[in-house]
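Heads up, one of the protein chains got dropped from this complex, but the rest are sitting where they should.
And then subunit A:
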Amino acid sequence: RTVEPLEYYRRFLKENCRPDGRELGEFRTTTVNVGSIGTADGSSLVKLGNTTVICGIKAEFGAPPTDAPDKGYVVPNVDLSPLCSWRFRSGPPGEEAQVASQFIADVIENSQIIQKEDLCISSGKLAWVLYCDLICLNHDGNILDACTFALLAALKNVQLPEVTINEETALAEVNLKKKSYLNIRTHPVATSFAVFDDTLLIVDPTEEEEHLATGTLTVVMDEEGKLCCLHKPGGSGLTGAKLQDCMSRAVTRHKEVKKLMDEVFKSMKPK
């Protein structure tokens, strides 16, 4: 396994399974935990097999951007620290972290998961800014799926206090007792695939598989089967038919994830 990793993998792939016993189209066990961080306005912890990502959202006041005075904004940041994998060093974010942050920003933008107008308190003067920090605690492959899921769960968990602008003093008054949840419009779910030898597609690759793969593909889908993002950063070519298979797998994955999320939030309701 250490000397000839590719050959070792090929032997398994020939039998249509993988070294950890999964089928080619099977995901690892997914666990979700919401609301664990008390100091954050919304938080979640997602485990995809061994890959662990924790998301914390802090809501702060900010001035809305001048070109969109009635919109707030969301600032995602993915942090891949040396804690999660031997590949990362401490210091400024490396390429993988920057690419992941950009990917999450694109997903938020494209899927319109929250209406930015909801985040505005006073047009042109005050708006909510949501700082989403996604920290990877353990990197065992498929970081993008885990991050999107963690972000979605945390956003559903965010409670924003009610803010009124005092007419006389023109200051904002925060009422911490009255909190309301965010209005989440869509539920984007990411499904990642790894391409092997230009032909074989496997779902939810582990870190070892990602290393050996000749290419990767991530599909982000929402409820109505609409695609928010088709991220394929290079790698071997894919035909249209293969893409179709990926789409259908992404649809089934979306259903699984949605079911899991609904279960979690139902169990949380009675407070």
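Simple rule for what comes next: a contact is a pair of C-beta atoms (placed from the backbone, for glycine too) under 8 Å apart; a residue touches a chain by one contact, two chains touch by 3 or more; residues count from 1.
The rule is short, and it goes like this: contacts and distances are computed from a predicted model.
The listed choices are "proteasome endopeptidase complex", "Exosome component 5", "General transcription factor IIH subunit 3" or "Fructose-bisphosphate aldolase"; the UniProt protein name belonging to the chain that is not shown reads "Exosome component 5". Considering the whole complex, the residue from A:10, A:58, A:125 or A:232 that touches the absent chain is A:232. Within the complete assembly, A:103 is the residue of A:103, A:128 or A:196 that touches the hidden chain. Annotation for subunit A: contacts to the undisplayed chain at residues 95, 98-99, 101-103, 106, 109-112, 214-215, 222, 225-240, 243-244, 247.
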